[in-house]
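In this view, the complex is presented without one of its protein chains, the others remaining in place.
Labels for the chains are A and B, by order of writing; each one numbers its residues from 1.
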Amino acid sequence: MTVPIVWYLILSAALFCIGVCGFLIKRNIITIFMSIELMLNAVNLSFVTFANHWHQVSGQIFVFFVMVVAAAEAAVGLAIIIALFRSRNTLNVDRIDLMKL
Amino acid sequence: MNVAVFILFGLLCLGGALNLLLQRHPINSALSLIVVMSSLAVLYLLLGAEFLALAQIIVYSGAIMVLFVFVIMLLNAGEEERTHGSRAAYLAGIPGVLALFTVLASTFLTLRISFGGTRLGSFLVRTGDLSRVLFRDLLLPFEVTSVLILVAILGAVVLARKES
Partner (left out) sequence: MTPSLHLWLLPLLPLAGFVINGIVGRRLPKAFVSTVALLFPAAAFAQVLWIVAQVHQGVALPYLESFATPWIAVSGFHANFSFLLDQLTLVMLLVVTGVGLLIHIYSVGYMAAEDGYWRFFSYMNLFLFFMLTLVLSANFLLMFVGWEGVGLVSYLLIGFYYSKDSAANAGKKAFIVNRIGDFGFLLAMFLIIAHFGTLSFRQVFADISAHPELHGGFLTAIALLLLLGATGKSAQIPLYVWLPDAMEGPTPVSALIHAATMVTAGVYMLARAHVLFGRSPLALTIIAVIGAATAFFAATIGILQTDIKRVLAYSTISQLGYMFLACGVTAYSMGIFHLVTHAFFKALLFLAAGSVIHALGGEQDMRNMGGLRKKLPVTFWTMTAAVLAISGLFPFAGFFSKDAILAASFAAPNGKALWAVGLVTAGLTSFYMFRLWYMTFFRTARYDEATTGHGGHGSHGVHEGPWSMLVPLIILGVLSLCGGWIGWPAALGGNDWIAHFLDPIFAGATNVLPAAAPTAAAVQLARILAGVSMAVALFGWWLADLMYRRKPQLADDAAQNAKALYTLIWNKYWVDQIYGAVIVGPVLAFSRNVLGRGIETGIIDGANTAMTVTASGASSVIRRMQSGNIRSYAGWLAAGAAAVLVVVLYLAHSF
């Protein structure tokens, strides 16, 4: 039995949208960051799906590079969050509003 | 068999993702995300990306998520407080996202005939093929990414240093 490609794509879209939702709604900065990682993974799934469909390897190459970049980004982002926590002593984004009007 | 595996692990993904949204403590969200990533690794296997599946488990679940968990524990993040942020976020948050999903889904569904299907084994990229492309055609970007990681290490060390 074959699995229709479209199902993979819809799953990818759903994961992406849930990621966006989390990005907008959550208040804890680490949770927001995790939603971003979820979005990246959704896109990775989409790439692999297309690589399978077109029988090309370049989709997977792209996923490889996305993974590398996501790793680097996670490292630096978490370092920033630590620095932020040290100065503001809170992880709630609504309280980090020094630039408020 | 393919369909069953897909549905099982697809639902796991969705469930994990929804759990990430619904949990109040970040540690629970992190553990849900680990579930999502592992399920995605299985789906990659179904799609014939064996190297990527293992890389997903090793790099994403094994390194990145561990990093997240460490930071959560280090900062002793507690449950989320209930503060009111911005209206725009709630507005764009749920209805907007639903709209986005609808758009994407409808786009994909109109093309379902032309896409066809796949099964385990219909396409396989061996690690050798992948590395051949990486080290021969895309050697320069590969080396650049290693420099990127170096820079990220340095950045992380500097940023997270205690002010002395």
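Going forward, contacts are C-beta pairs under 8 Å (C-beta built on N, C-alpha and C of every residue); 3 or more make two chains touch, one makes a residue touch a chain.
Small disclaimer: the values here were computed from a predicted structure and weren't measured.
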| task | Give the residue, chosen from B:L100, B:L120 or B:I149, that touches the chain omitted from the document. | result | B:L100
| From A:V69, A:I82 or A:I96, residue that would touch the chain that is not displayed | A:I96
| remark: Per the touch rule stated above, subunit A touches the missing chain via residues 20, 23-24, 27, 32, 93-94, 96-101
| field | Residue numbers in subunit B that touch the chain omitted from display | value | 85-89, 91-93, 96-97, 99-100, 103, 107, 110-111
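The rule is simple: only the chains that are shown with their structure count from here on.
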| Can you list the residues on subunit B that touch subunit A in the complex? | 1-3, 6, 10, 13-14, 17-18, 20-21, 26, 29-30, 33, 36-37, 40, 43-44, 46-49, 51-52, 55-56, 59-60, 63-64, 67-68, 71-72, 74-75, 77, 80-81, 83-85, 89-90, 92-94, 97-98, 100-101, 104-105, 108-109, 111-112, 115-119, 122-123, 125, 129-130, 133-134, 138, 141, 145, 148-149, 151-153, 155-160, 162-163
| request: Under the touch definition given earlier, write down the residues of subunit A that touch subunit B in their complex. | output: 1-11, 13-22, 24-28, 30-31, 33-35, 37-38, 41, 44-45, 48-49, 51-53, 55, 57-58, 60-61, 63-65, 67-76, 78-83, 85-86, 91-95
